[in-house]
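Mind having a look at this structure? Questions to follow.
Shown here: the complex without one of its protein chains, the others still in place.
And now, chain A:
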Amino acid sequence: MELKVLGPATPSEGGCSKGSCGSTDDQMAHLPEHIRERVKNHPCYSEEAHHHYARMHVAVAPACNIQCNYCNRKYDCANESRPGVVSELLTPDQAVKKTLAVAATIPQMTVLGIAGPGDPLANPARTFDTFRQLSDKAPDIKLCVSTNGLTLPDHVEELVKHNIDHVTITINCVDPEVGAKIYPWIFWKNRRIRGVKAAKILIAQQQKGLQMLVERGVLVKVNSVLIPGVNDEHLKEVSRIVKEKGAFLHNVMPLIAEEEHGTYYGVMGQRSPSQSELTALQDACGDMNMMRHCRQCRADAVGLLGEDRGQEFTLDKIDAMEIDYDAAMKKRAEIHQAIEASRDAQRAAQSAKAATATASGLPKGLRSVYMAVASSGQGVVNQHFGHAKEFLVYEASPTGARFIGHRKTDQYCAGDTTCGDAETALQRTIRVLDGCEVVLCSRIGIEPWGHLEDAGILPNGEHAMEPIEEAVMAVYREMFETGQLAPPAFENRSA
């Protein structure tokens, strides 16, 4: 398949003349063709693909061999959705059964991942038993695994054998002094080891594992947790080094630390980074391919990113399902073909439009505007404001629309009734949208409209069903034409 929209070798702000600059898939555009081909239908790795394809995680690997200060293995709550938290631990057989059921029911599914809670490679028997069965019974599903890296070098051969072409390593530091502030201990060669010595071993193993995987052609993504005051500055160095060693994607995730999680950071009042700190750091790691659409999904998440259909596939429910996997596989192949065809069409249309947009030129130096978009997928503005559980945030500027990240409206709790705070869902949403000037959605009620306006956020329902970037740029253009992008009067203007 030919990819029509290719960005410049290093997309950078301002210096880009191509129409595709700033489009959501420029994240992938400067990857070599063979890697792009491998990730194009992977929802977690390709920002564009995640609008179309689904993934699932199975939790089969609860044991861990290190301790991170942002993790508490005790925690498991149905209201919770944060990484490492999971409700249903499965045996390998159950995991295989569930995967086959989900893949038959949700034909957009392309990827099965084993992440946590725990470290999959600290549970090699359960992890590899699952992979072995799946590579046999569901050969069309891509398998991937996330690891803290401590025992990674020992498992590289086995990973390659099971045809696992994506591995995620969490690398929060390359300096043991920094590491000692993140990892209180590791279990290594039959002993618990603490402090700088422990961090040194972990870091060495992670780097060795990364190198071994890259040498064998396995795609490696690196996850880093951004911990303000601990590794924020240091992550630029991490990004540089992992890129140099051949990782293809870097995902910097914000620390989540609340007192009630009972983690070291939560209890000790370590703060989480703000969205702008996260964006600034992602921009500062500019040389590396950064991932910006990560949803930090639950370890047993099922479905498209941002949705979770896990409840449809509880053990009792899958037990009752009859699955003809061969038939399901055929159907999946057809549906994936249709998805690819529509993506091609959309891409072609977008690049044509983008080209005209640039040609008709907005003046350089216009201030940029953040806009929030309610979308349930497929890359279009297609969600009712009141139904959105998360918003995609774009930055509009004369060079185009740039995806910044997503904001969840109900990240940790089911709503104000269970949380016990007085804030209404709408107030919470407005707070979450702080910094955005516009919110694009398919429809919005009159009451929230008023509240949003009062908060200085302009709702816009005029671009329903349009591709997101086009809609964002259309609104931006309109803002320009109606004088809303003029700098405030008190600012000195040179032109």
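We take it that a contact is a pair of C-beta atoms (placed from the backbone, for glycine too) under 8 Å apart; a residue touches a chain by one contact, two chains touch by 3 or more; residues count from 1.
One rule holds in what follows: contacts and distances are computed from a predicted model.
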Margin query: For the chain not present in this complex, what protein name does its UniProt entry give, out of "CoA-transferase", "Ferredoxin", "Sulfide/dihydroorotate dehydrogenase-like FAD/NAD-binding protein" or "Branched-chain amino acid ABC transporter, permease protein"?
Written below: "Ferredoxin"
Margin query: Considering the complete complex, identify which of A:E157, A:E260 or A:D324 is in touch with the unshown chain.
Written below: A:E260
Next item on the list: Please pick, from A:G118, A:G209 or A:P273, the residue that touches the omitted chain in the full complex.
Entry: A:G118
Notebook entry, point to check: Considering the whole complex, which of A:N65, A:Q206 or A:Q282 touches the chain not shown?
Noted result: A:N65
Notebook entry, point to check: Hey, which of A:P184, A:P228 or A:G386 is the one touching the hidden chain?
Noted result: A:P184
Next item on the list: Against the chain that's been left off, what residues of chain A make contact? List them.
Entry: 62-65, 67, 69, 73-74, 117-118, 122-123, 125, 184-185, 187, 190-192, 259-260, 262-264, 267-268
